[in-house]
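Supplied in structure tokens, the structure appears directly below.
Left out: one protein chain. Kept in place: all the others.
A, B and C are the chain letters, set down in written order, and residue numbers restart from 1 in every chain.
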Amino acid sequence: MRNTFGNSLTITLFGESHGEAIGVTIDGLSSGIRIDEEFLNSMMDKRKPKGTISTMRKESDEIHIVSGVFNGYTTGTPLTIIINNENTISKDYESTKDLARPSHADYSADKRYLGYQDYRGGGHFSGRLTAPIVAAGAICMMELKTRSIKIASHIKRIGNIEDDDFNFEKIDTEMEKLNSQYFAVLNDEAGEKMQDLIEKMRNSLDSVGGVIETVVTGFPEGVGEPYFDSVESIISHGLFSIGAIKAVEFGDGIMMSEMMGSKANDAFRIKDGKVITTTNHNGGINGGITNGMPITIHSFIKPTPSIARIQDTVNFKTMNNETIEIKGRHDPCIVHRIRVVIDSMVAIALTDLLMMRSTTLTFNEEHKS
Amino acid sequence: MRNTFGNSLTITLFGESHGEAIGVTIDGLSSGIRIDEEFLNSMMDKRKPKGTISTMRKESDEIHIVSGVFNGYTTGTPLTIIINNENTISKDYESTKDLARPSHADYSADKRYLGYQDYRGGGHFSGRLTAPIVAAGAICMMELKTRSIKIASHIKRIGNIEDDDFNFEKIDTEMEKLNSQYFAVLNDEAGEKMQDLIEKMRNSLDSVGGVIETVVTGFPEGVGEPYFDSVESIISHGLFSIGAIKAVEFGDGIMMSEMMGSKANDAFRIKDGKVITTTNHNGGINGGITNGMPITIHSFIKPTPSIARIQDTVNFKTMNNETIEIKGRHDPCIVHRIRVVIDSMVAIALTDLLMMRSTTLTFNEEHKS
Amino acid sequence: MRNTFGNSLTITLFGESHGEAIGVTIDGLSSGIRIDEEFLNSMMDKRKPKGTISTMRKESDEIHIVSGVFNGYTTGTPLTIIINNENTISKDYESTKDLARPSHADYSADKRYLGYQDYRGGGHFSGRLTAPIVAAGAICMMELKTRSIKIASHIKRIGNIEDDDFNFEKIDTEMEKLNSQYFAVLNDEAGEKMQDLIEKMRNSLDSVGGVIETVVTGFPEGVGEPYFDSVESIISHGLFSIGAIKAVEFGDGIMMSEMMGSKANDAFRIKDGKVITTTNHNGGINGGITNGMPITIHSFIKPTPSIARIQDTVNFKTMNNETIEIKGRHDPCIVHRIRVVIDSMVAIALTDLLMMRSTTLTFNEEHKS
Partner (left out) sequence: MRNTFGNSLTITLFGESHGEAIGVTIDGLSSGIRIDEEFLNSMMDKRKPKGTISTMRKESDEIHIVSGVFNGYTTGTPLTIIINNENTISKDYESTKDLARPSHADYSADKRYLGYQDYRGGGHFSGRLTAPIVAAGAICMMELKTRSIKIASHIKRIGNIEDDDFNFEKIDTEMEKLNSQYFAVLNDEAGEKMQDLIEKMRNSLDSVGGVIETVVTGFPEGVGEPYFDSVESIISHGLFSIGAIKAVEFGDGIMMSEMMGSKANDAFRIKDGKVITTTNHNGGINGGITNGMPITIHSFIKPTPSIARIQDTVNFKTMNNETIEIKGRHDPCIVHRIRVVIDSMVAIALTDLLMMRSTTLTFNEEHKS
């Protein structure tokens, strides 16, 4: 439903880049989740622009939990987070409001909202709206952590510079390292090269995209639904809400499309009294339902559309060809900042899936006894 | 909601492979859509196994519309389609019911449904359930066709054999050609090679995957919602309901993640009094909302997991390592059959998006006057 | 969503009175509920017309469960029930199709479906559609019974003839008696008078309405949500789906509106180590959430609109005043038949509420430990 996501757990997003505030309401949370403010702030921190590889616009993004928390624990009633907009430079948006910035939503939004949209700084379409998503994701992670479910992502690629692959022999250590980093890579040397590339992009008034690889461990088997609430359906629905993501892959989905079945199939085995698969091309999901192996996801991120070069465009009111020079403070790359937004959307989707599962789990466990 | 998909238009799927019947209920349809049975049957026909490149199991898949149609037109009340299961060979499923077929849902379904699932022929997880999806998609296409919206797909790749790219100069002709084909390719020579590869897979008791590329033309601009009902979110949600699809890309999403912004951005121009973009890397969608350009989608399909070779697996009841030899009649490749399922899911998703849009469109148009 | 009801458990209704079939899909059921066919048939039996107090049209209403049940237990995948239409007399509906039967949906449906609705026998608006609701309710009751939750209703009033009030000292015995009756009353003498009144109505070509009082025992406290999923919201939403119901009261809602707070408040006390209230004016619900006391509901049912007298009406196509004489076999009273439909809707609503509750219950119980 438009700006609401989820079934048993829902988040509702609101706000515009240059309005009074942005925020999110989370409904369906359990009662009694302890709010870990330090963790919440550390998540918000990963989304903030830092150094010369990001925009110079600084936002404090201070979190106000205005409902749903009492004495430090979730009550179970809707938890609403408000983030006030502060650092909104009053530049002349009026003069360029009918010019469609290439690869931005200005034109499509004008058709959708018939000219009534708030066009300042992208309005409701601004990347700023990912801040409340991170806040909501952090709350969900507090829940997931009590069940030993872990989520971590690394920057698999920026432009054509690749990070190492995960080593599942020491996945816990690797995930911990990533979750302590602002620029999350497994191979620090690759990380340096990526940041150099981003700097180069900034200097040439250009931008660059990349790939985020996410892994989830400790997630129980038997969660998900066969068709429209498959784990892939729910997670991709959430991920494609993030404007910059234009492709999503589960497991080795793209590579599998070139493989023969005899190679692509993940053989089942018993290991330490538990069912595992010897390979994990399916990324922990069979038939839309988790099988207990790590869930793996690749999100493909397009280069930031805001670049400082002069670009061809149209005035969609006068219907004339024009050029546009986007002023202001922009990110030459958002891959490293979008990482925590992806972690958050995955956390939200998985919490919802777990809760949906519990509707019938409770019933059945009683049947058994 | 589990087996229901959609907001303003919903489809609800039901049935098991070896149960009495499978089917679908479509709710929220307009009144007065003429039911074109010939078109409906031609769609069903594209999903059927044909020749030696498909399974030998033949199903008549006869459509029974039991409600929601009167005098040849949709009434607007729920339209339910029933397809009886006929050709169910009573082989001994009992003996292998606790063996997890690799890359199938047997194990994850057992954990989800606690041993109560219908395990015969994949049960609710069977590819047979895509038949009612095609029927529902055909009904939605009847609606879309009245507004000159067209959908077509080709087999972009099987294994490593590629079809030509679309030529948007003559896209109408190409789409028409594809929609008249059972094995849908733009380059017939490539098509021959693909079919040879599939035959080879069958002979070596193996299987192969591939890629379907879908294009939608004539879809109006300004449809979709900024976050959780973005066009990408809704379409991917539907596509990932199809078990074999493990990656979905909009526009040139994967390639864009390697591009610089100056190359990836689609410049706007006025052409014939209409806003267009000179390139279409974003696949017709900006900020989750259509911009009037063709919508383009790639679906990555894993090789059929059912292969006739002996494979390692486990008995998930006794918790022992075992081997399995999957008997029966299987598809060495389902890419060509899944093509029409993808067209159908896209049609369903787009009809829903159009209807969601109309909730506010009507209101606003009156404001203007 | 139109013909779908529920959150965690959903039912989707379809069919027309003179179409091929009517039916329902139930999704979100637990796996492993034993299907008690005898009980299911006994429920269907209570809805059937019997004797001279009901319509002469007899329907076999044979239940076909076409999916979601395997080896006698629910699988947990969608359970679809089909009931074929058999006894459809092919009278000339064509000639009266543009005449609006008073208090029926003919006119409003024509405006809603723009002339495309199936007008034969009320089409989708026919009381026949309550048959699948009863079937779905019976399935939900199988679940509720495993947790000792009981539902029973009596005919509190027909016209102005009243049945006795419940005696909560011996409520179990009374509920059992009611559930074994076709014409459910506590006072058999009152029941006789009611049936005499119905006969009298039939003879005078008239009809009569009444009130059904429902009681639910054994339902746990702490179920429901404060605002839009309050127990009253969910149950009334379901009950008002039944066309003949025009008012719904929880507890002593109507009487309470005349009382002073000092009399209307239900005092809490401890009894046998359990919290109870000394009166139950609130009908077991405080702030939208159950408090463990019996849930009590009154449904007010209008007289059957189909009467054999000549009535004033309009032809809504020619827009002329006309008269109409409704031919056919009609119920002079449906209160006794609607009783089991109400029990069923209440069962469906309460099963959904229980499942919604369990999404967070599971989580929390783990927190406690």
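Annotations
We take it that a residue touches a chain if its C-beta (ideal position, glycine included) is under 8 Å from a C-beta of that chain, and two chains touch if they have at least 3 such contacts.
Keep in mind the model is a prediction, meaning the values are calculated, not measured.
Put simply, the hidden chain is in touch with A, B, C once you look at the whole complex. Looking at A:S31, A:T88 or A:T279, the residue that reaches the missing chain in the full complex is A:S31.
When the whole complex is considered, the residue among C:I33, C:I53 or C:V223 that touches the unshown chain is C:V223. The residue touching the chain not shown here, chosen from C:A21, C:I35 or C:M201, is C:M201.
Seen from chain A, the chain kept out of the figure touches residues 1-4, 10, 12-16, 19-23, 25, 27-28, 31-32, 64-68, 70, 73-80, 82, 112-118, 123-124.
Residues of chain B in touch with the missing chain: 8-9, 28-33, 76-77, 143, 146-147, 226, 355-356, 358-364, 366-368.
In the full complex, chain C touches the omitted chain through residues 1-5, 7, 13, 100, 102-105, 107-112, 114, 124-125, 129, 157, 159-160, 201, 205-211, 221-230, 232-234, 236-238, 240-241, 243, 245-254, 256-262, 264-270, 273, 275, 277-278, 281-283, 285-292, 298, 300-307, 309, 311-314, 316, 319-321, 356-357, 364, 368.
Operating definition for what follows: only the chains that are shown with their structure count from here on.
Averaged C-alpha coordinates give centres for chain A and chain B that are 26 Å from one another. Work out the mean CA point of chain A and of chain C, and you get 45 Å between them. In chain A, the residues that touch at least two other chains are 226, 356, 364, 368.
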